[in-house]
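With one protein chain withheld, the remaining protein chains of the complex are depicted in position.
Moving on to chain A:
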Amino acid sequence: MYIYKTRGICPPEIHFQLTGNTLTGVRFVGGGCRGNAQLISRLLEGREIDEVLPLLKGIQCRNNTSCPDQLFQAIQLAREGKLREEEPIAVYEVPVPYRRVAVLAEVNGNAEALRLALRQPVEAVFCLGNLTGPAGDNDGVVELARRKKLIFVQGPFDRTLPCTRPENREFLRRAPLYLRFQLGRCRVLGFYGGFIQELDGFSDYAPYSLELLMVSNLSDYLRNESVYPALEAMTGQFSVDVVLFASTNEWKHVRLGKVDFINVGPLKAESYFKYALIEWAGEELCVSFEVVKA
């Protein structure tokens, strides 16, 4: 994916993909005429760039340029190798809807703790990152996760602490950064935390960036309660109903506006295991933090 910082037009960025000479996924983001921008994107989807470049070039709107003209310049830079292609921030959308799931985080290479968590009476177990840890049995935990087809997102340790076996390293490398699933009528988003914004390919305007930035940058993972009014106001622009995250080693559930924010702490603490049980029951979302004795 290419991210082009525009000049002189309303949208601050244009996102697009080039596969050979074929243009796909054009998005003008962060401002401007949404309807016109969507129409342009649809008209350009899958077209050959040699065919579309003459149509885009030189159109004037303001500041001696326009959205199409900026896209022309972006494509030219990409073709010349002067615009770096970024790896998109990977999202895994779980195809099956659920009613009762367990969510855990910070396994930190503790295969025994993960084994116990996987035995809980739920339809699925999701891990919000740091499956691995500095002093953990990382190959053991990753092999268990692979065997049990655990759905998890990367935490910072999973990107920096390699396993010994190449297939385990590859498993970690291919893990997504965002998780999306449906729980009853709730659209649920899960991620580890703010480290995602340090990665190449992150854009403030990409899908789910708003939810991530509101949690990590605005509210400091819900610790800054003084900004809750602003956070609540911003939930009106969210694309999900539930936001799950880790990152702080704390457990917290707060409802602001129509959005439930759930901070999931570490799986293992001293003599017990802990996870978030999230259930759609009686037409409402039920959240509890479950403790299992070691």
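What we mean here is this: a contact is a pair of C-beta atoms (placed from the backbone, for glycine too) under 8 Å apart; a residue touches a chain by one contact, two chains touch by 3 or more; residues count from 1.
FYI, contacts and distances are computed from a predicted model.
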Mind telling me which option in "VWFA domain-containing protein", "ABC-2 type transport system ATP-binding protein", "Protein lplB" or "Glutaredoxin" is what UniProt lists for the chain we can't see? "Glutaredoxin"
Which listed residue, A:85, A:143, A:204 or A:290, touches the chain dropped from view? A:204
Touching the hidden chain in the complete assembly: which of A:1, A:77, A:227 or A:269 does that? A:227
Where A:94, A:218 or A:254 are the choices, the one touching the absent chain is A:218
Sites on chain A contacted by the missing partner chain, in the whole complex: 30-31, 197, 204-205, 209-210, 213, 217-218, 226-230, 233-234, 237
